[in-house]
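With one protein chain held back, the other chains of the complex are shown just where they sit.
All chains are identified by letter, namely A and B, in their written order; residue positions are counted from 1 within each chain.
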Amino acid sequence: MQTIHFKRGQSYLFRLPPGEDLVVGLYRVCREQNIACGVFQVHGAVRNATVGHMDQESGQVRRRVLDGEHDLVQCTGNVSSEGDSFSVHAYAVLSDREGRVAAGKLLEAEVFVAEVFCQELRGRVPVRTQDPETGLSLWPPA
Amino acid sequence: MQTIHFKRGQSYLFRLPPGEDLVVGLYRVCREQNIACGVFQVHGAVRNATVGHMDQESGQVRRRVLDGEHDLVQCTGNVSSEGDSFSVHAYAVLSDREGRVAAGKLLEAEVFVAEVFCQELRGRVPVRTQDPETGLSLWPPA
Partner (left out) sequence: MQTIHFKRGQSYLFRLPPGEDLVVGLYRVCREQNIACGVFQVHGAVRNATVGHMDQESGQVRRRVLDGEHDLVQCTGNVSSEGDSFSVHAYAVLSDREGRVAAGKLLEAEVFVAEVFCQELRGRVPVRTQDPETGLSLWPPA
């Protein structure tokens, strides 16, 4: 088995500014703080979120737009290497004001409030490459 | 940008006693253990939970009571400074026995079982103050 253990780097707590796209904002802060690998959690509220659902047969992601305001009740994900750079993968559970719950890969969301905890990890950063079986951009299997 | 990175303090694993309010219990343990800042996750089951949904226009939180028993499937949040003390913000996804899912800010919940992991963070603790734009009690923006 390849090496899969890491040293913890720094921990981060911050708030993204309103109006910024959530995934873009996470990417921006990682770049500014030189976070090449890590895990994060976000809480807050967003507008006009788009979530993705995976079609396991085709490897395609079905996009679904969630109109209006949603609470970002759970949102976690990771930062790792991909190509010449790094990528942010975020997954979210959202609720509207009537209590209707949605969940999926978070593709886009305009920040209303976004409080972020990020734990940097230092070590041999896993590299996403296209998996021949699924067509998805995945870490190597352990 | 202000300093947003932290040193990790201690890690905690514990179980809250049955009957205690979950948010009150988290606050109590943080006070007893001198945890001024951190992030946590909780799993278990609760009774008579109340969740909140944010109205982004008014900054008000709509309270919604979830009658009866619910599994606490996901519950995460953070501890940080507010006023002269600190505050606990928790967000939860719950399911009843029929599989109906609810999600929102967790305002109240009577513990049936609550297993908690808390990661203390040490550094310049973010201070919640009333945000003039939203009316919410927020950390300063990064």
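Just so we're on the same page, a residue touches a chain if its C-beta (ideal position, glycine included) is under 8 Å from a C-beta of that chain, and two chains touch if they have at least 3 such contacts.
Given the structure is predicted, the values throughout are model-derived calculations rather than measurements.
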Residue, one of B:29, B:51, B:106 or B:121, that touches the chain absent here: B:29
Residues from chain B at the interface with the omitted partner, ascending: 8, 10-18, 29, 32-33, 41, 43, 45, 47, 69, 71, 73-74, 76, 93-99, 101, 112-113, 115, 117
Touch residues of chain A, complete complex, unshown partner: 1, 4-8, 37, 39, 51, 53-56, 62, 64, 74, 76-78, 80, 89, 91-93, 101-105, 119, 121, 123, 126, 133-134, 136, 138-142
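The definition used in the following text is that only the chains that are shown with their structure count from here on.
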Superposition of chain A upon chain B: rotation angle, C-alpha, nearest 5 degrees: 120
Geometric centre distance via CA averages, chain B-chain A, whole Å: 21
